[in-house]
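Removed: one protein chain of the complex. Kept in place: all other protein chains.
To keep things simple, chains are lettered A, B, C and D as they appear, and every chain counts its residues starting from 1.
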Amino acid sequence: MSATAGSVRPVRPANWGQRAAWWLVSLIVVAAFWSVRIKWSALLDFPGQSAKYLRALFVPPAWHKAGEAFSSMILSVQMAWFGTVLGIVVSFPLSFLAARPLAPLGVRLPLRGLFAIIRAVPEVVTAILILSVTGLTPFTGALALAIGSIGTLGKWGYEAFEAAESGPLEAIRTSGGGMVALLRWGVWPSSAPEVLSFWLYRFEINVRASAILGLIGAGGIGKMLQDNVQFRNWDVVGMLLLVVIIVTMAIDQISGAVRVRLVSGRWELPLVRRLASGGAPRRKGLSPEATPPG
Amino acid sequence: MIPVDGSGQRPTARPSRPDHRLRTGIVIVLVMAITVWSARGIDVDPAAILANWPNAVGNLVQLFQPDYSFFPQTLPALVETLQMAVIATAVGSALSLPLAFGASRAANPNLTVLRVVRFVMNLVRSVPDILYAAILVAIVGVGALAGILALVLFNIGIIVKLVSEALDGQDLGAQEAALAAGGSWFGANRMSLLPQILPSFASQVLYTFELNIRASTVIGLVGAGGLGLLIDNVRNYFLYHYLSLIIVEILVLVVLLEGFSSWLRKKLL
Amino acid sequence: SQNAASGTNGSASASASAAACVGTSDPAAAAPTKLTLALVPSGDATKLVESVKPLASALSSRLGIPVEGVVTADYQAAVEAIGSNQAQIGMLPSLQMSQACDKYGAVPALQTLRQGKSTYAAQMFTNNPDKYCSDTPKPGANGMLYCNGTESGNGPAGLDSITKVKGAKVAMLSAASPAGYIFPVAALKAKGVSVGDVTPVKVTANDASVLAVYKGDAEVGFSYWDARTVVKKDNPDVGNKVVVFALTDEVPNDGMSITGKMSAQWQDKVKNAMLDYAGTPDGVKTLTAIYQITGMKPADVEALGQTQAAARSIGLG
Amino acid sequence: MTRTGADIRIRHVGVTYPNGFTALRDVSLDIPAGQMVGIVGLSGAGKSTLVRTINGLVPITSGTITLGDHELRPAGQRQMASRELRQLRSSVGMVFQSFNLVKRTSVLNNVMMGRLYHNPAWRVLLAAWSKDDVELAMQALERVEIVSKAYEKAASLSGGQQQRVAIARTLTQQPRVILADEPVASLDPPTSHVVMRDLQRICSDLGITVLVNLHFLDLARRYCERLVGLRAGEVIFDGPVADASESVFEEIYGRSLSAEDVLDSGVRL
Partner (left out) sequence: MTRTGADIRIRHVGVTYPNGFTALRDVSLDIPAGQMVGIVGLSGAGKSTLVRTINGLVPITSGTITLGDHELRPAGQRQMASRELRQLRSSVGMVFQSFNLVKRTSVLNNVMMGRLYHNPAWRVLLAAWSKDDVELAMQALERVEIVSKAYEKAASLSGGQQQRVAIARTLTQQPRVILADEPVASLDPPTSHVVMRDLQRICSDLGITVLVNLHFLDLARRYCERLVGLRAGEVIFDGPVADASESVFEEIYGRSLSAEDVLDSGVRL
């Protein structure tokens, strides 16, 4: 083969910036490993110790606690659900107001600051602030989760809104639509699936986060976990773990199905799906191309 | 005014409007029902908020007055938190990258492996971080190691989920091209999918780093070191002006990371 | 900490010194229609939930209004709850009684008695007696092993041995726990050993501390005297495997605080109801089940302040 | 309902973008109501900029544009109120190269975008369109022969169908002017013809003024009455299609046309 035209081969660019960044990151990681005060030797008996504790947890779990565990888990799920719903109701309009094309800087920045502050405050601290208002109740836990959700959902929301396709926005502007039209028909349709799946994901996080709030007396599975870990009732902890896993995975399946439904318009249970169809993964090339009309 | 001239047009039948009202109604009723059920379960009491909101104000006022002179005393804990977060993020993301490929329908042709990886990942994700910390403290003892291990498990759960979703959303044309050129699945994934998901991987890693800094406040509760332990001490003595300094420190880290993350995304995309 | 409670109108008898805080009351406060009793467990919280029910109903029948018991594992949560009148009665350790009084004017009303004492010693124990005992461990009255002269339960005792704790894994409670942290750490400090010199194993309750040592998670543990009895039921050999080797200075007993946002009459009413109940055989039985309490007496505010003083001596508060 | 086209008078219009790039220089055009004008030019010549000035999407920096009763003036001079701008925009329909449909909603809702200006916020929010508006939309869909898809998702249509929905959207606006910015650039040849014919018919049937940017010269010659040639922001040809000689095109494109600038079908079948 020979060159057919006078186009010259370029020299390989050095890309110093990228190389420097990699060195910097590696350096930070190495420095962290080197400086942290850890007895790495403890890792040596990690396998043996893990086996021991796994046995203590699950061989057998404390079956007689199953009922109690389930009812505390239900309370946790209720806390998480209510917290998530409240978080959505508050964060949804706020994240519209924090998105770049939709609100002026003077509104946007304070809101983004608020989201960042909420994310910086530990859940326990939030919970204790709320506790002075609502007392030592699961409601306090739900409110703490709601506030936590506002921080993350608010951020995810405005990021999704900012990523909305610009074409429809322009089309709406050119046909004389106002602000409401822009939000309802320009921003929302293109970001809806993403935002909805954030909601579901946050619900999942809240179910797990409710474990922390058990500490301060908000009740739920977290409290039971806390008590039993304290007293090293490992078989009870094992039972609780089973319950937590079963319930979260059930929620995961349901929310996965909802997500598939939202994106593809079909109902499917993610775990079951593959068994039923068994087809090859979706491949752009293999599906018939859209038929041009005419 | 009617914009149709009707002349010489092929008559096309107007479709009737599909009725989604029932479906929408069911969804709304269902969501409301679950919410009401939850509200009853947790004894929602809005009246208490109206009556008692001033109670929180006093503490909030104190929280808004950070005592910067406390900063030197927070440094060791801050550094320990950062160390834990850096190590956990590095180890977690290194482990999650191959796992994410294993958990992605698009990248993993082996259904059995796919199902096993996904199941294990679901397991890993469903355990609360504080529980990881508690059990690991029992296994390897108290301190940063237990914290790091807990964070690593926590990180793997998140990164694998988000990155494998990103993988599933990729256009698979390039992967097909690589396979059609005789590449193995490994080679095809490495060359075609990896470059495509790097930006989203990078931003997930930064997001997890932020989460790790925040999570250290939780795992500190069970004695896993870092800012969490410090927070526990100052709040038990109601040193809110110290607590708020720690919060400010976390806030600065969160904001820095967010800025860096969006800068990096812009650069990589 | 400063006195944040003097704002309430009326007979605010703000304390002259922080050590003698006696709390406030609010004569304008309406009579409560419902009371919440917050308990911070120093024992197994799951059991506490059951054992607190008779106490709540006894108080309820004496006061004529519903009383609800709520358990929180978090000291700060309990104090904040009382401070904001979310809980009106708190069963709190000595330090938190002082804190609730200083911060929110909650009245330190009663102190508990255990075997007639209103103080107790914090103990240090180990699963490695050879290292910490200078004499052969011998069984005390309850059949469990003690060394270095600690079987009487009266502190201080055996404190010469505690320098050996340096470098060991030590099970301890949160920094706000008098027996599980403040007094033992203060004792160590007096002997020149700082918390930084040991590897702390954090637990949140006294019997968990015993169990951590019993199960080998830590070599030494701190708790009140003698928390081993609580776990003996489930682990009969705890008395042989875990040996007490040192006692700190006496710690003021925990007690009952009453919110400052209540009229003095009601505060008295609540206090008397509790005292009254603690005097009945039923009451003794219930209280023993909760905290091994054998009786109640009016609080000694001066004595309560000793915990705060100890905390300050190790740089806390 | 006015269904007559509007005159467009463009007088000495210049556009300089904020970055200092001058995209239009002293452009003057008089377009009488009901004319179909093709605008051709190299990539970057200023075609898009020109049509976008007409509905105020790109602010002009000198000169004036008059559209019916509305006058657009350069920044610095008295601007029209945002309400008037919206009114002006509602009387100018725009067809985009990339359709700009809201993919995840129904065809009908997309067409309804043309009625946004005339509907109160609550109707827009709830998609509670009035009967008259729905009728208008249906008629527009009938005109582009796609009414049977009214309740399908826009995403499920082929490219040509989507462009026709976009045209229906502008028709529902009952505009006096239609601006089309390369409406066929992403369509296959047969569909391109369908779309151009639709525009031509709308122009002649309804008397709406149509301005269309085109890449393919043959399409411009076949469907437009008048041709405007732009080069580097200046009008270098303006006249009936018939007058556009080879030398004119050479001037517009800066080189002689080779056989390959149109899809060669000298080899006719």
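What to note about this one:
Operating definition for what follows: a residue touches a chain if its C-beta (ideal position, glycine included) is under 8 Å from a C-beta of that chain, and two chains touch if they have at least 3 such contacts.
Keep in mind the model is a prediction, meaning the values are calculated, not measured.
Across the entire complex, the residue among B:46, B:195 or B:259 in touch with the chain not shown is B:195.
Contact with the chain not shown here comes from a single listed residue; of D:25, D:73, D:118 or D:193, that residue is D:193. Among the residues B:15, B:58 or B:183, only B:183 touches the chain that is left out of the figure.
Residue positions on chain A in contact with the hidden chain: 1-5, 7-10, 12-13, 279, 284-286, 288-289, 291-292, 294, in rising order.
Seen across the whole complex, the unshown chain contacts chain B at 173-174, 176-184, 186-188, 190-192, 195-196, 198-199, 268.
We adopt the following convention: only the chains that are shown with their structure count from here on.
Spacing of chain B relative to chain D, judged by their CA centroids, is 45 angstrom. The mean-CA centres of chain A and chain B are about 4 angstrom from one another, to the nearest whole unit. Among all residues of chain B, those that touch two or more other chains are 52, 55-56, 59, 138, 141, 143, 222, 235.
In chain A, the residues that reach two or more other chains under the touch definition are 124, 128, 132-135, 215, 232. Arrangement of the chains shown, judged by which pairs touch: an irregular graph that fits none of the line, ring, star or complete shapes.
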